[in-house]
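Missing here is one protein chain; the remaining ones are kept as they sit in the complex.
The block that comes next holds subunit A.
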Amino acid sequence: MQVFKAMFKIVKKRLPSAMVYIIVFVTISVLVTNASSKDNQFKASRMEISVFDHDDTPESRALTEYLGKNNDIVEIEDDKDKIIDALYYKKLNYALIINEGYAEKLKAGETADLFGNYHLDECFSTVYIGQFLNEYTSSIKAYLAMGKTSDEAIALAEEALSVQTEVNMLRVDKGGNSHYSVDFAGYFQYMPYVLISVILAVVCQVLVTMNKKDIRYRTNCSCIKNSKYTAQLFIGSGLFVLAVWLLLIAVGAVLNEEMYTGRAWYAVLNSLIFSVIVAAMAVFIASFDPKDNVLSLITQITGLGMSFFCGIFIPMDVLSDGVLSVARFMPAYWYIRANNMIADIEAFDKDKIFQCYAMQLAFIAAFVTLTLLVRRIRYSGASIGTAVKKAAVS
């Protein structure tokens, strides 16, 4: 346990600089998620509307009543200047005028010139109400054409619209599929950069320190078994990687405001595989004994390089084919491909996602093999812990 304990003391000393990455990442994610969820709330929120019913028929009154259910009706004098004042001072979002002959025209199947309106600028509320009115009147027209009475047509249209509104809100809320929104996919898209930065900075550093020649020599003089030493390093690094991954997954769940369900689990598995890749990469880099400044350079280059080439910072569909063909030789490419499919940015295809997993696993195998190779070459001269060579005594 000695080795393990020392490792974690070293990790603790290295952690503050690594935590910066996590904190920046989480902060940005929180900001992005909040901004977009406010957007959603705005869409769903009630608006302040004034309705001037110049038709005054049961049909027009029904529309006024229906609008009042989802919005706040503001009573205001029917005077252009006053309406514009109210709009200007934000007492009002939208003023609707139901033109005379509204009911007649509807029954005749006409939908032109039913309404007039006042609004300040083309914002979401005006578009939303315009679209709503359009759908409302088209629905009534359709039901009337089916031979329903006015009352029935209005009731049916209202029913249909309320269902549709819900569906619309869901789509807006959750993006392509209900369990893995585009926002959330963004969180997972940036995760490799954080994993690379944090794991390389900490795990590499610790392994390099623990394997420094002088320290290794000194440790080899003691009665701790070589295999036990290596095992403790392995477990320690593994636990750290697992902890970082779990932290990011937990923060993801909090940001998404629900536990992972359905497709999101593919993303969770994807990120776990990628964490293992980065861990293998850390062990590989550490086997070269890089100096402190060289190591931070390698960390930057690897983190930023993969981020720009593999679609972490720049969406893949913006990247040129040339870049993407190079990116194939980097593990993050396959991570992002899988993520894009899970998020419906590319067509969701279970088999292809598993192929991406397989490619990533291949990278792990490659790094492990390379590490063993490097260690063999580097330590073939001065054997650390290998049996004493017995020269043939003649």
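Simple rule for what comes next: contacts are C-beta pairs under 8 Å (C-beta built on N, C-alpha and C of every residue); 3 or more make two chains touch, one makes a residue touch a chain; residues count from 1.
The working rule: contacts and distances are computed from a predicted model.
Q: Going by UniProt, what is the name of the one chain that was not included in the view, given "Polyamine-transporting ATPase", "Response regulator", "ABC transporter ATP-binding protein" or "Glycine betaine ABC transport system permease protein"?
A: Checked against "Polyamine-transporting ATPase", "Response regulator", "ABC transporter ATP-binding protein" or "Glycine betaine ABC transport system permease protein": the hidden chain maps to "ABC transporter ATP-binding protein".
Q: Of A:R46, A:K91 or A:K225, which sits in contact with the chain we cannot see?
A: A:K225
Q: Looking at A:M19, A:V127, A:M146 or A:I215, which residue reaches the missing chain?
A: A:I215
Q: Need a quick check: the contact residues on subunit A for the chain that isn't drawn.
A: For subunit A, the residues touching the absent chain are 2, 5-6, 9-10, 13-14, 209, 212, 214-215, 217-226, 382-389, 391, 393.
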